[in-house]
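Only one structure is covered here, and it is reproduced in the block below.
Excluded from the complex is one protein chain; the other protein chains are retained at their positions.
Labels A and B are assigned to the chains in the order they are written; within every chain, residues are numbered from 1.
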Amino acid sequence: MTTGPASRHISRDEGLIFEKSAPGKRGMELPPLDVPPVDPAATLGSAFVRDSIEGFPEVSEIEVIRHFTRLSSWNYAIDLGMYPLGSCTMKYNPRVNEFVARFEGLASEHPQQPSEISQGCLRILYDLQQCLLAITGMDAATLQPAAGAQGELTGLLLIRACLERQGNARKKVLIPDSAHGTNPASVVIAGYEVQNIKSNERGQIDTDRLREFVTDDVAALMVTNPSTLGVFEERIAEIAQILHERGAFLYMDGANMNALAGVTRPGDFGVDVMHLNLHKTFSTPHGGGGPGAGPVLVKQNLEPFLPLPVVIRKENGQYALDHNRPQSIGRVRAYCGNFGVLLRALAYTLAYGPGIRQATEDAVLNANYIRKHLEGFFDLPYSLPSMHEVVFSDARQRSQGVHTMDIAKRLIDYGFHPYTTAFPLIVPGAMMIEPTESESKEECDLFIGAMRSIAAEVESNPELVKTAPQSTRVGRLDEVAAARKPVLRWRPSS
Amino acid sequence: MYPNDFRYTKDHEWVKADGSVGTIGITDYAQAELGDVVFVELPKVGTQLKAGQSFGTVESVKAVSEIFSPATGEVTETNAALADAPEKINKDPHGAGWIVKVRLADPKELSGLMDAAAYQAYIAEKSKEHSA
Partner (left out) sequence: MRYLPKSPSERQEMLDAIGARSVEDLFQSIPHQFRLRDPLPLPGPLSEAEIIQYFQARAAENARGYASCLGAGVYQHLRSVVADALVQRGEFLTSYTPYQAEFAQGTLTAIFEFQTLMSQLTGQEVANASMYDGSTALTEAVLMAERLTGRHRVLVARSVHPEYRQVLATYAKNLGIQVEEIGFTESGQLDRSALKAERLADAAAIVVQSPNFFGVLEELPALADAAHAGGSLLITTIAEGVSLGIVRPPAAADIVAMDGQAFGIAPSYGGPYVGVIATHEKFVRQMPGRLAGQTTDAAGRRGFVLTLATREQHIRREKATSNICTNEALYALAATIHLCLLGKEGLRELALQNLAKARFAQTELEKIPGVRRVFSGPTFNEFTLEFPRSVKLINAALLREKIVGPLALGTQYPELTKRGLVCVTETAPRTEIERFAAAVRRILETPL
């Protein structure tokens, strides 16, 4: 039996760094002290002096290099191949972005230093703002939120501030049942109640019934567009109108902006406030779980409430941080944001320029190509046109006792990272696939081949799929034991 | 499978009355749906429960289910064994996997719940819906 782009490979075993530790080993030496040494007990008082840190590692530089290099060899990564994770937009992380982020004069700058000697940093922030405003068709921006979830919270707080100013903050935010989990979680932290609204039989916002849901108690509707099914909300302008008629806001979760950049602008179709995920659409690296950045873009009526400080350009051409914002909601994070991430996103945008549209077109082309070639093999619960992602379900495979998670695990044996399993919630057994524009036709064909092969295995040898992955250094791990008796750190005796 | 002296709710809780003491747990159907139980959030002794009100949660690795009280009453005892061995709910959901005991405010309240036969018919319908 041949698998596709993957075969077995040797990877070294490796314990924890603590298990290689021995007294007297050092990995980093310091230049000698050129001032008189001090006795900590005399300087601080003995009550403030700590004992030696028990169990802290003592290893050499070469052991550190080997340890983490071996660890890295156990990971999958975009640099190795496709991550078809829906709504994650796992695209290429350009290396020049890493290079420029590390420049002396950028990486070294202190956030509290005077703005006269920070003009380069401030200009980077301002230039990025201008680019994001052009791409989204919005009027004003904040770059402060540290991730998409924080962006959602910030956007909701802006809505609240605007409504409070009008005399009534209102009570509820409408959330479609296809929404990402951060949406309802953010609503609660903003002090609102979640009202879940059921998608219609097409998996879209039930616009016909929306009017009855948008009462005077409703502050906003949070929509992801395209939806988490990868489908554009065709009646989005009508949805915006219904909300605006009642004085409510349309919030757009910009996680799926990779289907829209350069082709359409949310500001044009009625969005009042939205966030972007720079670690998705704008190529900043995921790094195993972060950092990210979640800038928020708004229409003019929400501008006065933006978090402070706001990055401005004065008439004399100087850039500055404006703290004089009496209606601001305050800060959502110390300093002005994840500058290193923002810088990388600007580098990405500059690389494309107006040609950003081509990336969007290629992303949508790849998704549709994959959809076309897998339609006969997996159930397609919603047949509306896909944009940058497509959602299948495991309905056909269930009769063999095989579920989306099993198929996902078997994909690993073919050298691919799994797609997103079990989300969105409105599709039982969901298989959510987003290739992004970074995938060549060859890689798409290999993925299609792998998925078709797995579909055949489900018929002929379902056990193979149910016990996958077969070829990784560890098999399926016991998550039940990990949750029942959590072991969350190494201890010396273990 | 489903004891005849228990009464059952639509949310898959069971209650067994011994005079004015009610023992409450979740059914075999519920534990099978949930998967391996990893944690149970229990109410404090003395908590006043109302029929239909949520009083705790049962967690698997990937899901959290609220437990709704089948009856009105005061919590007199919670199953401490579940802290170290939540899997009792999977292994013996109608016995050692009991969750709380309450002093029933009104034992007659339970007659409004399903008996074993009605519950078995109810879950048979549900199973049909799922595989549809």
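The rule is simple: contacts are C-beta pairs under 8 Å (C-beta built on N, C-alpha and C of every residue); 3 or more make two chains touch, one makes a residue touch a chain.
Computed from a prediction, not measured in an experiment: that's the story for all the values here.
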item	value
From A:163, A:320, A:384 or A:464, residue that would touch the chain that is not displayed	A:384
Of A:186, A:258, A:281 or A:397, the residue in touch with the unshown chain	A:186
Of A:343, A:374, A:450 or A:465, the residue in touch with the unshown chain	A:343
Residues from chain B at the interface with the omitted partner, ascending	39, 59-64
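Just so we're on the same page, only the chains that are shown with their structure count from here on.
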item	value
Complex interface listing, chain B residues touching chain A	36, 38-39, 59-62, 86-87
Footprint of chain B on chain A - complex, ascending	422, 479-480, 483-484
